[in-house]
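Could you have a look at this structure, given as structure tokens, before my questions?
Showing subunit A:
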Amino acid sequence: WAADTIKVGILHSLSGTMAISETTLKDAMLMMIDDLNKQGGLLGKQVEPVVVDPASNWPLFAEKARELLEKDKVDVMFGCWTSVSRKSVLPVVEDLNGLLFYPVQYEGEESSRNVFYTGAAPNQQAIPAVDYLMNDLGVKRWVLAGTDYVYPRTTNKILEQYLIDKGVAPADIMVNYTPFGHADWQTIVSDVKKFGSAGKKTAVVSTINGDANVPFYKELANQGIKANDIPVVAFSVGEEELAGIDTKPLVGHLAAWNYFMSEDSPANAAFIKKWHAFTKDTKRVTNDPMEAHFIGFNMWVQAVRQAGTTDVDAVRQAMYGQKVANLTGGVSEMMPNHHITKPVLIGEIQPDGQFATVWQTEGLVAGDAWSDFIPESKKLNADWTYPWVCGNCEKPKFAPLAGM
Partner candidate 1 sequence: MREAHGSILYLDGVSVSFDGFKALNSLSLIIEPGELRTIIGPNGAGKTTMMDVITGKTRPDVGAVLYDGEVDLTKQSEERIAIMGIGRKFQKPTVFENLTVFENLELALAGERRTFAVLFAQLSGTQRDRIAEILATIRLTARAGEKAGTLSHGQKQWLEIGMLLAQDPRLMLLDEPVAGMTDAETEQTAELLVGIAKERSVIVVEHDMEFVRTLASKVTVLHEGSVLAEGSLAHVQADERVIEVYLGR
Partner candidate 2 sequence: MLTCTDVHLHYGASHTLRGVGLKAEKGRVTCLMGRNGVGKTSLLGAVMGMHPVSGGAITWEGDDITRLPTHQRARRGIAYVPQGREIFPRLTVRENLETGFACLPRALRHLPDEIFDLFPVLRDMLHRRGGDLSGGQQQQLAIARALVTKPRLLVLDEPTEGIQPSIIKDIERVIRLLGSRGDMAILLVEQYFEFARDLADDYAVMDRGEIVMAGAAVAMEEAEVRKHLTV
Partner candidate 3 sequence: MGPITRRLIALESKRGWAVLLAVFAFAAVAVPLLNVLLPPDHALHVPTYMVQLLGKFLCYAMLALALDLIWGFAGVLSLGHGAFFALGGYAMGMYMMRQIGERGVYGNADLPDFMVFLNWGELPWYWWGFDSFWFAALMAVAVPGLLAFVFGWLAFRSRITGVYLSIITQAMTYALMLAFFRNEMGFGGNNGLTDFKDILGYSLSADGTKIGLYVATVIALTLAYLVSRFIVGSRLGRILLAVRDAESRVRFIGHSVTGAKLFAFTVSAMIAGVAGALYVPQVGIINPSEFSPAQSIEVAIWAAVGGRGTLFGPILGALSVNGAKSFFTGAAPEVWLFFLGGLFVVVTLFLPKGLVGLASAARRLKRPTLPVTKEEPRNA
């Protein structure tokens, strides 16, 4: 089918609870596609975005993915935020051999032939952050606070194991889970305060998700927990989330990401400029998942150019080793396990709602699909290079694909 455009499906919730986070990603995708078209498009064709709204409803994600692939015949999809939405889309893309670029940090323990994970795996975010707290801030006591779902559970499990391996006593680890959208943090914050008063330097590792962060930080501020008493390092709080909070009382609390808007690099400056021009709003912030889409999209474009086609199998093969300048000044590379290399940055919240990088890894870290801290998963292998097509196994699983 000689379609006269190349279609890119954008599968991000524009309504419902996840719209808060995902709408921005849709805008970012539109911006990049627009940009590409201005530069002459791809393979001599214009790129056409196809936007749908899966409305924060997981089965609807699957439905929309199927619609994009079967009805709109998109060549690639960029989308999803929550793990469950990705899990919901997964069988669809595998069934129809589609391509999905997933831009958000997640719990790992997944590897699919049809998904490229451009967000951080736990080893690209959580572990380095804990290292930083332990080594640089001398933290001895740990609160692992998270929303009760799979990403925090998995991450905390990995961290717990990691901390214990590092000699932290179990009594010095407090794990706490809260429901989605938890709004009343009085008890928990006061518990943290108590836990932190045992005389050892204490930190909170927060995998608290979405909306619940605003009341959490407000409560922290009001109960007077300062960053230099008990720092909180968050894995799900970025610039976009901070935009909804008064950050003055929160200065010094931390976040671990692979990108901060405050990064001082020409590429980033250019990206922010474009973003402000595109959204016609100089106050709009950029954030880590946007960068992930930026990397993912550019990699895909390069791979398509290299393959000379948007055919999924060909593009997939061309993806491996694809290198793209990321926005923090380095060059990210696509690994055969469908994860990319990224720098890990620790930033502190500033009064202006930005993060200031206070620590970063020496080089780039490659994402692990299978965590080394989970016994069952340690032995698993993820390598999708032709012809040894194997995503979650110890030995090859798929036969070489026809026509390749």
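How were these picked? Simply put, all candidates are chains of the complex that A comes from, given by their letters.
As a working rule, a residue touches a chain if its C-beta (ideal position, glycine included) is under 8 Å from a C-beta of that chain, and two chains touch if they have at least 3 such contacts; residues count from 1.
Keep in mind the model is a prediction, meaning the values are calculated, not measured.
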Selected neighbour of subunit A [touch, this complex] from 1, 2 or 3: 3
List the residues on subunit A that touch candidate 3 in their complex, please. 14-15, 51-55, 57-60, 62-64, 66-67, 70-71, 82-84, 87-88, 90-92, 94-95, 109-111, 148-150, 153-154, 157, 177, 179-180, 374-377, 380, 392-393
